[in-house]
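A protein chain is absent from this complex, but the other protein chains hold their places.
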Amino acid sequence: MSNTKIWTKVDYEQDGKQNGWLQLPHSVTRSAYGNIAIPITVIRNGSGPTVLLMAGNHGDEYEGQIALCKLIRELQPGEIQGRVIVLPAANLPAAMAGVRTSPIDEGNLNRSFPGDADGTPTYAIAHYINTVLYPMADLFQDVHSGGSSLQYLPFASMRVGPDAALNDRALSALRAFGAPIGLVWDHSPDQRLSQVAAIGQGLVALGGEFGGGGAVSRRGVAIVERGLRNVLAHAGVIERSRAEGDFDGPTRLMQVKGRDYYVYAPEAGLFEPAVELGAQVRAGELCGHVHFVDNPGRAPERCCFERDGMVICQRHYGRVERGDCVVHLATPFEG
Amino acid sequence: MSNTKIWTKVDYEQDGKQNGWLQLPHSVTRSAYGNIAIPITVIRNGSGPTVLLMAGNHGDEYEGQIALCKLIRELQPGEIQGRVIVLPAANLPAAMAGVRTSPIDEGNLNRSFPGDADGTPTYAIAHYINTVLYPMADLFQDVHSGGSSLQYLPFASMRVGPDAALNDRALSALRAFGAPIGLVWDHSPDQRLSQVAAIGQGLVALGGEFGGGGAVSRRGVAIVERGLRNVLAHAGVIERSRAEGDFDGPTRLMQVKGRDYYVYAPEAGLFEPAVELGAQVRAGELCGHVHFVDNPGRAPERCCFERDGMVICQRHYGRVERGDCVVHLATPFEG
Amino acid sequence: MSNTKIWTKVDYEQDGKQNGWLQLPHSVTRSAYGNIAIPITVIRNGSGPTVLLMAGNHGDEYEGQIALCKLIRELQPGEIQGRVIVLPAANLPAAMAGVRTSPIDEGNLNRSFPGDADGTPTYAIAHYINTVLYPMADLFQDVHSGGSSLQYLPFASMRVGPDAALNDRALSALRAFGAPIGLVWDHSPDQRLSQVAAIGQGLVALGGEFGGGGAVSRRGVAIVERGLRNVLAHAGVIERSRAEGDFDGPTRLMQVKGRDYYVYAPEAGLFEPAVELGAQVRAGELCGHVHFVDNPGRAPERCCFERDGMVICQRHYGRVERGDCVVHLATPFEG
Amino acid sequence: MSNTKIWTKVDYEQDGKQNGWLQLPHSVTRSAYGNIAIPITVIRNGSGPTVLLMAGNHGDEYEGQIALCKLIRELQPGEIQGRVIVLPAANLPAAMAGVRTSPIDEGNLNRSFPGDADGTPTYAIAHYINTVLYPMADLFQDVHSGGSSLQYLPFASMRVGPDAALNDRALSALRAFGAPIGLVWDHSPDQRLSQVAAIGQGLVALGGEFGGGGAVSRRGVAIVERGLRNVLAHAGVIERSRAEGDFDGPTRLMQVKGRDYYVYAPEAGLFEPAVELGAQVRAGELCGHVHFVDNPGRAPERCCFERDGMVICQRHYGRVERGDCVVHLATPFEG
Amino acid sequence: MSNTKIWTKVDYEQDGKQNGWLQLPHSVTRSAYGNIAIPITVIRNGSGPTVLLMAGNHGDEYEGQIALCKLIRELQPGEIQGRVIVLPAANLPAAMAGVRTSPIDEGNLNRSFPGDADGTPTYAIAHYINTVLYPMADLFQDVHSGGSSLQYLPFASMRVGPDAALNDRALSALRAFGAPIGLVWDHSPDQRLSQVAAIGQGLVALGGEFGGGGAVSRRGVAIVERGLRNVLAHAGVIERSRAEGDFDGPTRLMQVKGRDYYVYAPEAGLFEPAVELGAQVRAGELCGHVHFVDNPGRAPERCCFERDGMVICQRHYGRVERGDCVVHLATPFEG
Partner (left out) sequence: MSNTKIWTKVDYEQDGKQNGWLQLPHSVTRSAYGNIAIPITVIRNGSGPTVLLMAGNHGDEYEGQIALCKLIRELQPGEIQGRVIVLPAANLPAAMAGVRTSPIDEGNLNRSFPGDADGTPTYAIAHYINTVLYPMADLFQDVHSGGSSLQYLPFASMRVGPDAALNDRALSALRAFGAPIGLVWDHSPDQRLSQVAAIGQGLVALGGEFGGGGAVSRRGVAIVERGLRNVLAHAGVIERSRAEGDFDGPTRLMQVKGRDYYVYAPEAGLFEPAVELGAQVRAGELCGHVHFVDNPGRAPERCCFERDGMVICQRHYGRVERGDCVVHLATPFEG
């Protein structure tokens, strides 16, 4: 049982639709007995699988936040069999501030699992999800985008975990989502992600990146809305007829398998990219230049690709520090 | 004569190319006798007109900064007749921080003209441009983009001033620039802009917005690079053969004529646009919704267009405050 | 005519009730074409006097903000003859942050008159009130309280100006308000106050302090609600029968006439008051002690009253800096 | 033995009165070998019980800080038998800043027990109290008030722990304190409080709330001063004749037993309370309204009580965020 | 007459010694009726000249602050004839924070003359000195040091003004001060200095730099203490016998006459000086290197002297930004 300090008036076992809040006690000067009120919706109808849908893991990734707000208002208990739990703004302080990490504790929720009941708010949220919500769920999807600093070609995704059977089930769910691209992450130097923790508890876990730059992609929202319906149907929570089918064609599976897929800025300055999102590139080709606007007589620094691939992600902001990822690639999925 | 406190080792009357800095004294704890060193380049060859080119008026608008850094390295004195003065990062503290306004004084350089020699750094910069550089120049172009918060369809632009003959000369220069769109601003509630001050001194003044969102548009950089060469040729500073000609066709002239071209957010929240950049819209049509992710049970707020037009500018960031401009329109130029 | 840059869709000449906003352009990184949207309500019915009611001059003074929000919803055009203009949160950024001065420019609106159209937002607000709203108004009331740092016995107030006839009219309006105490300020070392500017334009101007400490006084709200109705009736905008009459008895007139009414902390530390609000004190009596909790072996500093009077105002916060006002007195009005 | 890094020149075993400091090493840019100097006083006379008195657990709660500063100067070794250890400003950085939590690490000392010798300063303080001071003490009182954000009816208090005999001894001490109200906390969702840790080490532990709002209550100071003398007498450290007896009558015992005693703000805005401190209320009655001063046309949100009780605590500040406690109740003690 | 808002209980016309404060009203959230309390001491004995002594113009320059604090306690009315007015911490908020410029408004007092009664606190202080204190004074000395960012060889100084006779009187006073070096500033690109304003009112005005680096130089304090006594004697305020005579020999007069005396950092980085304070250098010699510790493979940038001279001032901090002064020179005084 969880020793979380988060409390809520929402009853996970009750039929119907409840819009409520997770109340995370946060005792500060402006409110000695204050709480951070994180919105949560539970829609339940009898027995059946539980799907946990989450957005706002990073506060500046909006397609999922919007799609889940719409789903919360549109999806009715009578349409489902089982339970849908929705966290449209999981790291609420970050979502309200429109930034990646919480302005309260600088916490990156997706680097905070398995969490800590007595830690700062971001750790306490991770702990609640990990100890209260995951044990209730069968399938979990955490909807991301590139956030303020990155632009992505839209895709749904899964992560390769240690359990081959679970990987197969996730791949099946990924295809069911029906995004134009399905990305298989096979390179995970960090284990503190929401999906890694979910996989560790045996959940089928999906992710996805549906836009970026701190903006709202209309196409990204549309892909998420349709894809979530597809996933709910795939899980057996709604009927197939209520889902909306695939996009323009079958999902194209791709993968990321190592650090050499990533290109990093070699200097601080103003980065001028040499390629567009979606471009096919080869090892050694120019990725971009770093310009020095405070000293324009200084020659720009070049940076190049280390391997072949497709540009699936680009840095959004013009200014870079040394070490910032400016591009990452993907290659066709090889199973 | 200017009472500016800014000093420089650059000699505006010397032939050849000089890369130097405007030194703006800024006496603070970390440097009692410190200066803000704003890069400036002077390229001069004999007599002829003077063209003043500027970017980094807003620090987070990058296409012009990059194009001018390239021009500084590429343009040789032997290629020109007259003088080219280049300020690639006019509000340097803002440009180095990648933000619109100076982190030193929160100054918006384009709301600071005619400036003040004894004011904060942003006012001192405006004052120097207005009292030292404008009097030397015949033609001025200030290269902008939408900055962190706005996305623009790329265009060059001019502002309608009180002198019809000068307006005609600016329109001629605007056509010479050769951007896909040429915008004529005929709505200026604020007179503190760099171009308004330049027009007031009889300069042919151009502007332009070539991207936005705090990113670098490769197409925007290309349009600026070509357009500046065209303008230099139009001014007689370089030979026509060194310019690169128009884009895919003649410039399409458009205009902005009133406050009803602008749509503002009616509430604070997360804005989901209902249209794309470039769309043709009609008065009364839906512009977008404001969602409330902290309280998803609350119905979104709608906002609509007040007149017909083309969406030439959209807010980039997802989060809005009441009063933020979310879209502005343009209509065909009517002379 | 005003050269303000503030614009609004509210039409001051139109009959009926309009809830709208004053849009103050504020161009910053997060919103290049942003506005600070300050709420304003105009209720008009035919010809008659104009009463301008304002709260939120200081953001952390709430009784007036609440009373005006209620009045906006309750007062109907059919009830009035003439015009009521209501600014319930004049320095909106301060009001939303719950602080005295604007978090944008640290501006104290009540030290910013006559304002500046090109100044920071607080100055621009003062300028709009002074050049657009005052010329339309006959009577002005600016509802204050002690704010975060002071606690007041509730009173309505007026300031003695250079025009004796106008002073008489203000005194008459002050009696009409019907607060338990009516204070006559006859000590004004600072001329940048909203009421000083209003008096300078010939308006009958009232003020008042109805609570403090950054809290909401239920009694203060009730006094303001009743008093404003009384003032509207006194001005002839509503019928006397719609007002609610005096409080428990006639207003007791008091005055503040000099700097010796004020007691200031002699040292930084923790202030323990020796008297209560409302106490009658004599010159030389103990006002309080400053304790040194970081060094409790050090003897506390005493501070004493310099003259006789009633304690009408006390510092709310325990911590003081040298120079903070810890008490001020009032004495019976001597006309 | 404690591995604390805090050191002091005070000798806990020495007779007489020593005013000194706990030196907490804090190595920062402005002081590489700096210490946070937390005041401590030890008054000892021969053998006998040890009473540990503490205030400034939260920096903005002043009645205890003042009462303990006075006690430190007034209480003489010859008056006592045993030892009194006084920490008048336990979280000194918070006390000097006049805020609840430390400005150094945002630490809330009363959510930091049992502490951490290698943690941030707030954790290091908790660790010292827990590992050095508690083992020396028989009785502990931690004097609180509502702090900046809450107003309390004054009371002394105890917490129900797992040891019934210890609870009985605490109840006896609570009655001895002689406050007008004695509150028994029987609802503790958080175990990181100073008193919970003290109880865990077998100390008789008292608390109490004697004012609030970030102000100094003269009546609160008086209650604390008298009560502490009563407790010292009850513990046998001073003679009964040096204590000052009960207040206006015997202590009225009350209790808090569950989350439904608390009312939370349902929205962010400006809260207008509908009741006064001390009021008797019933489930379903109106507790207050949240007003929207940025948009006064929007109807206020209501919030209501969930159970019967007496209003023993109210939010002080006018502005609220969703989730802030606006009221909590108490009910008669049922043993 | 001055329209200052600063008030004080000090009476400039009263005989004896008064230690008091200039009270500068500063109305902020933490103190609505607060004042910044700037210490001032007036020592007067009958008629005679008035000497105004000031330190803490920059908050992080300490030799003068200490010497004036000592003088305030030591100098007795009976020792003097005339009047001594002492401002030991003129920009008090900066002095208490140990920084050059005021933390309240970032104001550099020595770039704020002639000041502004309605400006921010730093401007209001300059205005008071300029309109109230200067008109009372005959001789003014403003004691500086290099502050946090610069190290000086200690010297007293004067500035060449437009009035030759006044220059002669200042030079005479400079010699009387008796510092090892007497510097004549004959290069003043900025007119907003305290001494320029004093000269403009016909005062004999001295300055001086007596250490630096944000530290306290024991030798600097000693030079100031002795020199001020010498100046008071020179002015006829104290008897010559109470002054302490020259230092190790007669004052060596030097001058600064142009911008080429200054060397500025050519890049941001870590500056390694190539010379020591006091060194004699020649044009073209190496002044130092800028190292790049984030990228040590990059070759350091060199910077060199532009003219001959003695190193009288060096940058203290290791880190530099482009444009920071790293050295300035002085040359023998040529009259």
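First chain written, first letter: the chains are A, B, C, D and E, and each begins at residue 1.
Quick note on the criterion: a residue touches a chain if its C-beta (ideal position, glycine included) is under 8 Å from a C-beta of that chain, and two chains touch if they have at least 3 such contacts.
Here the structure is a predicted model, which means the values were calculated and not measured.
Q: Just to verify: which one of E:I6, E:V42, E:A89 or E:V263 makes contact with the chain not shown?
A: E:A89
Q: Given that one chain is not shown, which residue among E:V10, E:V28, E:C69 or E:V132 touches it?
A: E:C69
Q: For the chain left off this view, which of C:H26, C:H127, C:H144 or C:R322 is in contact with it?
A: Residue touching the chain left out of view: C:R322.
Q: Which residue, D:K5, D:H187 or D:R219, contacts the hidden chain when the whole complex is considered?
A: D:K5
Q: Touching the hidden chain in the full complex, which residues of chain D are there? Just list them.
A: 5, 7, 21, 23, 25, 27-37, 118
Q: Could you please point out the chain A residues that touch the chain left off the display?
A: 58, 60, 99-101, 106, 108, 110-111, 146-150, 189-190, 192, 259, 262, 264, 315, 317, 320-325, 328
Q: Since one chain has been left out of the picture, which residues of chain E touch it in the full complex?
A: 19, 37, 39, 41, 56, 60, 62, 65-66, 68-69, 72-73, 88-89, 92, 95-98, 151, 213-216, 218, 221, 270-274, 276, 291-297, 299-300, 316-319
One rule holds for everything that comes next: only the chains that are shown with their structure count from here on.
Q: Counting shared numbers against all numbers at the contact of chain C and chain D, is it over half, same, or under half, different?
A: Same, since most residue numbers here occur in both copies.
Q: Could you tell me the distance, in whole angstrom, between the mean C-alpha positions of chain C and chain E?
A: One centre to the other, that is 42 Å.
Q: So, what's the distance in Å between the C-alpha centres of chain E and chain A?
A: 58
Q: Which integer distance in Å separates the CA centroid of chain A from that of chain B?
A: Distance between chain centres: 36 Å.
Q: Give the residues of chain E that touch two or more other chains, as numbers and ranges in rising order.
A: 322
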